[in-house]
Every structure is written in C-alpha cells, then in structure tokens.
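Omission of a single protein chain aside, the complex is shown with its protein chains in their original locations.
By letter and in written order, the chains are A and B; residue numbering begins at 1 in each of them.
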Amino acid sequence: MGITRRNLLRGTAAGIAVAGTGFSTQLLAGQKTVKIGLNIPMTGDYAPWGLPGLYGCNIVANNINAAGGVEIGGETYMIEPVGYDHGYDTEKAITGYNTLRHDDAAMIMMLGGSTVGSIIGRAQRNKMLVSTLLPSDITPDTSNLVAPSESHPLYNCTGVDWLADNFPDAKSAVIVTTNDIEYGQQSAAVYQAAFEARGIEVLDTNFHGFDVTDFAPIVQGLLASKPDIFCMATDVYTTPLIEALYNQGYEGKIISCTLDLYDEVIAKTSKEFVEGIIFQFPDFDDPALQSDDILFPDPSGFWDTFQKDYPGQWSAVAWEYPANLVTWVSAAQAAGSIEPMDVLAAMKANPNPPHVFGTGKWWGKDLYGLDNCVVGRWPVVTMQNGRARIVEFRDVGAWLDKNLDILKRKMQDLGLRTV
Amino acid sequence: MELFLQSIVNSLIQGGFFALWAVGLVLIFGVMGVVNFAHGELVMVGAYTVWLLHAQNDVPFLIAIPVAIIIAMMIGLVMERFLFRPNRTDPLAGLICSIGVLFILQVIAHEVGGTGPAKQVAPPFNQIVEIGESLRIPMQRLFSLGVAIASLGVLWFFLTKTKLGWALRAVALDREASALQGININRISMIAIGVGAAMAGLAGALMAPLQNITPHMGHNVIITAFIVTIVGGVGSLSGAVAAAFIYAAFHTFVTAYFNGTVATICGLLIMVVVLIIKPTGIMGVKVSE
Partner (left out) sequence: MSIKNLIICIVILAGLVALPHFLAYNFQDLLIFLAVNVLVVVSYRLVTLTGEWSLIHVVMMGVGAYASAMLSKMAGFPFWISMPIAGLTAATIAALLCFPLFRMTQFYFLIGSFAAGEAIRLVWIYFIDPFGGSSGINNLPPPELGDIDFYEPIPYFYMTLIIVTISLFILYRIEKSRVGLTLNAVHWKAPLAESVGVDTWKYRSLALIVGSFFVGIAGALKVHYLGVVTPHQFGIGVMVFVLIWVIVGGYASFVGPIIGVVVLTVFDQGLRASGIVDPAVQPAVYGAVLIASILFMPEGLEGIGKRFFSKSSGENA
C-alpha cells in the first residue's frame, strides 16, 4: 500500500501550507519584507478557488525573492504571501482581514462574494487596498476594491463569439449553472447576452443548487429541447455534467467557463468526446502564452513548478492571485511606495494597466459604478488532442462597448445589480 | 416521451440510492432510538474508500466495494459499542456523539484526500445500454440499481425470514418487552448498526463513480435520508423504501421539467405537509411512548 502513504503525505503537505508557513525562502537579517495577505477559503467547499492561489503566490514570491527581491522606492523588499483561511465565512473573513491588516499586509487579496462584502466597508475606512476575483463585487462605494486580473464572468463573451464565428450552424443553446449569485447567475447573464448578441437563441436556463447528486435529470431535461450548444456557465460540477452528456450520446457543441482537471473528465468519458470543448482557462505551458506580450512572469516555468510541487491542485485561480500580486509589484514600483493608497493611485493612474494576457483598460463604471476592474484580451481555449490549447485571444473590452445594453438587460432580468 | 422514459429510469436509480441511505437510518433509529447524524459520513467513507483503492491504487472495483462496506460497518460498530451503548438512556447524548463522529470523519477524509477539487472515480463499467431508439442507460448506473435492489432484497429476507431478523424487529417495536423476552439488546443493536452502516458504505461505494466526492458529500445524504424517513414513517422500513422511490421520482421529474432548486424546496414542503397531516408518515405506525 505504498501509494496510500503517498496520499497521506500529500494531505499532510497540504496541511502545512494551510498553516500559512508556505514561505520557504530564508530571510537574511536586516532585509525588508512586504507582506501580501490572502484572506481566502482554504478549507470547505470553496477551497479549490482559494488554496491553489496561495500555492501560486508562494511560487511567484519565491522566484522574485530568489532573484534578489524587488526594488520599491529605493529599498529592496522580499515578498511574503501570508494566508488566512476564512472558509468562505463572513465572520472569519472579518477576523482574517483584521489579523492581516495588523500583520502589516500591504494588500489583501480575496476571492470575492459575501466575504468581500463583509470587509469592504472597513477597508474603505482603514485605507486598505483589497483585490477580488469578482468584478461584480465593485459598487460605487468601493474605491479601494480592485479586480486587476480576472474579469469573471465578462470574458465568457469571447468563447461565445469565437464559437459563433467558427460554427455558424449552431443556432440554439441551453445554459446550466449553480443558483448562487456571485458565480452562477452572473455568469449565466453574460452567456445569455453573448448568445443574444450573436443571434443564438437560448432555449432554457437551469439553475441548480449545491445539493445535486445526480445530473442525469438536469442534462436530459435540457437536451429535450434539442439544442445545438450546451453551455455550462461557471458551474463547479462540470465533470459530472459532461459525463451525463457523454452518457446521453450528445453530439452538439459544449462551451464552459472552466474545465478544471480535464484529465479526469477524459478518464470518465473519452478523449474524442471532450475534443473541441470551448472554455476560458489555459494551461500555462501553452505555446501561445510564451510570448513577450504576455505579462505574467515565465508562464511555463510557473506551470512546471506548480505541477511538480502541488500535483492535482491546479485550478482556474492558481495563476489569478499571483497575477494580482504581480500587478501590485509593478504598481508599487511605479508609486515608489508600499502604502496601500499610493499603490492604488499608481494602479489607477496607468491608462493601460498591465493585464495577464497583455495590457487592458480600467472599466466597470457603466455596469458596477466604478472603473475598478481591468478588462483586456482573454484567451479562448479548446480541447485539442487531450490538452487545453489557446485558439485565439479576443478583446473583452470591445465586446462590452458594443453589447453593454444587452448585458445590462439580461442581468436585470435575473435580478442582478447594475448601475 | 423520450424524456419521460429517461426520467422513469433515473427515478429508479435515484430511488435505489435513497432507499439504501434511509434504511440504515431507520434501522438504527428503530432499534437504538438514536438519530445517527453521521450517517451521511458513512456514505462518504464508502465513496472515499473506492476512490482511494480503485481510482488511486488500481484495486478492482468489485473488491473495493466489499472493503468499503466493511470499513463503514467497523465505524458503525465502534460508534455503537463506545458511544451509543453508554448513552442508551439519553437519545440526545447519542445524537451529539454522532455529530462529533461526523466532524472527525470529515477531517479524516480531508487528510486522506488532501484539499483541492472534488475527487472523481472513472466508471469501471463504461458501456452504454441502448434500449430502442432513444433510451440510453450507462452500464454503471444499471449496475448500481441492480446491486441496490438485490441488497434491499437480502435485507428484506433477513428481517422477515430469519430468527435474528424477527428479534431485530421485535426490539424496534418495543425494546423493554423484548429484553424481558430474553432478547440480548446489545447484540441486536450491534447487528442493527452493522447492517445500517454496511448499507451506507455500499451506497457510497456505488455512488463513487457517479458523482463528485468531497468530505462534505454526506450533508445532502442526511437531508435526503431525513426527508425519506419522515415521509415513509420513522418506524417503518417498507415505508422508507416506498418513500425513497416516490421522493426520487418526484425530485427527478421536477428537476428535469423545471429546475433543481424548485425540486429541493418542494421536497422540503412535502415533508412538512406530511408531518402536519400524518406525523407518523405514509406507512408509519403509532409508536407507544
């Protein structure tokens, strides 16, 4: 049972990282350190969208520190990511926020949703810089909250656009997603808008809870209307959904926001079946990411280290928190300061803010009330011969300029907040 | 029509699982008077065992299933011997102890599986049976249905045709009178929880290739098992089985024709209505105090 032991070891290794001591570079006496807080879920149902981010930040920070740190305002700093596990609980999020703030964190990174809602009023008063992965957290009153890397779920428009261009015969779609606001409903609104913008009819949208044990009824109910496109808006249950599609012998197009752990999807279905599935999250060893206009440091090196150190843990957020960290570093260097409000000012002052997949622009005023999220180009990824590969980059900002009215209407129909 | 036929098949498969979850809960409650809150975690243990043995270590699926059953059963027996038996007079204490076990089992699962996304088990039987033009049923789901029905049949035979089964039902009906008749309550309790936990472990093992495996998956199991138990009648095994299939059909059809959230809300409302109209359930008998 040697392999059992390996699994146990893996569990323990994950446990140690949870304890917040993932910082492995030895600090030399007299060196300055800047702490970046991650107030994120590391346990519970939302852990897959928190913990891999801390792992990613540790890798990026180790690389920066190994190269001698960063120079900010004439001082050399080492970077130390500090994690606090709030388990997606609003009470613990406040304690985490206060703990990290008192630990002198220069920025606090969060996943988003209600946990951001519970701390953002405090961050406004304390002049603390907070980052989120969900631009929908931004309101007219949250000037200290930025979404510099991920523009969930706005970028989903790029996949639909690419699909419509390349498969003009696909004329109808069904959408399935979870019934929460932050991920499922926001994402469903974008997909509905993107389909409408391209003249694709949405036949049915099914919102389900987190208590589903059998996806066959949902999938069969949706397929009864014979759609050309099956769309999974940010649904954590992509694997069982695709499996149910496979069991039904579905032959149409599949589009999804994420396709985490696609190896397991292939194991449950077949390589042929997943071929051509369209989604939005590339593997970082993708050839298309190894060019100079990609503003993430050494994507393939990052991918290799992550796969080696944290096998089976990669998820869509693995590079997003690190991307926010990288954005912070360049803004702090521009500001010549690590003071949160100076860094924020420097971030916002840049009309072409660096974005993972190239430069972007500050956006959000017309939808959320403040221009505090960065939209730029975003990759359209498809499954090709068992691997996720980028087929094209498309401009999210251009789509929004053209189709904002449709998006607003779809969001309002679902009862979601817009300005 | 196609969707209708498929939904009937889905209802049967779901019903088989619901029945396996609920009979254990009913047996344990009936014989020992304890609400086993950790029952869903026994299902989770079954699923994790299959994941660990079959998906991670290539142990054949058909061997992993009995191992899962045995592990769940052992946990059940330990719970009875060391937690429920000392608290026989206080059902509340048993309930709280089972909550303690729930926490511990979830953490063990978390430590064994590590954090990260939900675990997946590739289906060992990946053929698809096609009936007629449009009805497609994966072999894995048919297998689960077959095993579930077979094991419910064995349980029925055990309870109605064997002496031990009679003794078990007698204890469930009236514990004190049975003890006076010379039935060994402790022995019967061990058997009840052994059988109940084995059913839970089996359900978990069968479910492993069909759904996301997480340390918290027991939560949905216990809620559904409660609904089924209440609708069927707390003291009634046949009621629980009937309610399992009725509730599964209801849930499946509402999910397929409307959506999943509505199905869950309606399920809870049905339970509340049954409680108001006939608190002893559709097949329940009035239990004397």
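Descriptive notes on the structure:
Note that in this section a residue touches a chain if its C-beta (ideal position, glycine included) is under 8 Å from a C-beta of that chain, and two chains touch if they have at least 3 such contacts.
Please read these numbers as outputs of a predicted model, since none were measured by experiment.
Among A:73, A:121 or A:312, the one in contact with the hidden chain is A:121. Listed residues B:65, B:83, B:168 or B:190: the one in touch with the omitted chain is B:83. The set of chain B residues touching the chain not shown comprises 29, 35, 83, 86-87, 90-93, 96-97, 99-104, 106-108, 110-111, 115, 219, 223, 226-227, 229-230, 234, 261-262, 264-265, 268-269, 271-272, 275-276, 279.
Interface residues of chain A with the unshown chain, by the touch rule above, are 15-16, 18-19, 42-43, 85, 88-91, 94-95, 98-99, 102, 113-114, 117-122, 125, 139, 141, 179-182, 185, 209, 414-416.
Here, only the chains that are shown with their structure count from here on.
With centres taken as mean Cα positions, chain B sits 37 Å from chain A. Within the complex formed with chain A, the residues of chain B that make contact are 2-3, 6-7, 10, 13-14, 17, 52, 56-57, 110-118, 120, 122-123, 128, 136-138, 141, 207, 209-212, 214, 216, 219-221, 223-224, 251-253, 255-257, 259-261, 264. Considering their complex, residues 1, 3-4, 7-8, 10-15, 18, 42-45, 47-48, 51-52, 179, 206-209, 211-218, 220-221, 224, 236-237, 239-240, 243, 247-249, 260-261, 264, 267-268, 312-313, 315 of chain A touch chain B.
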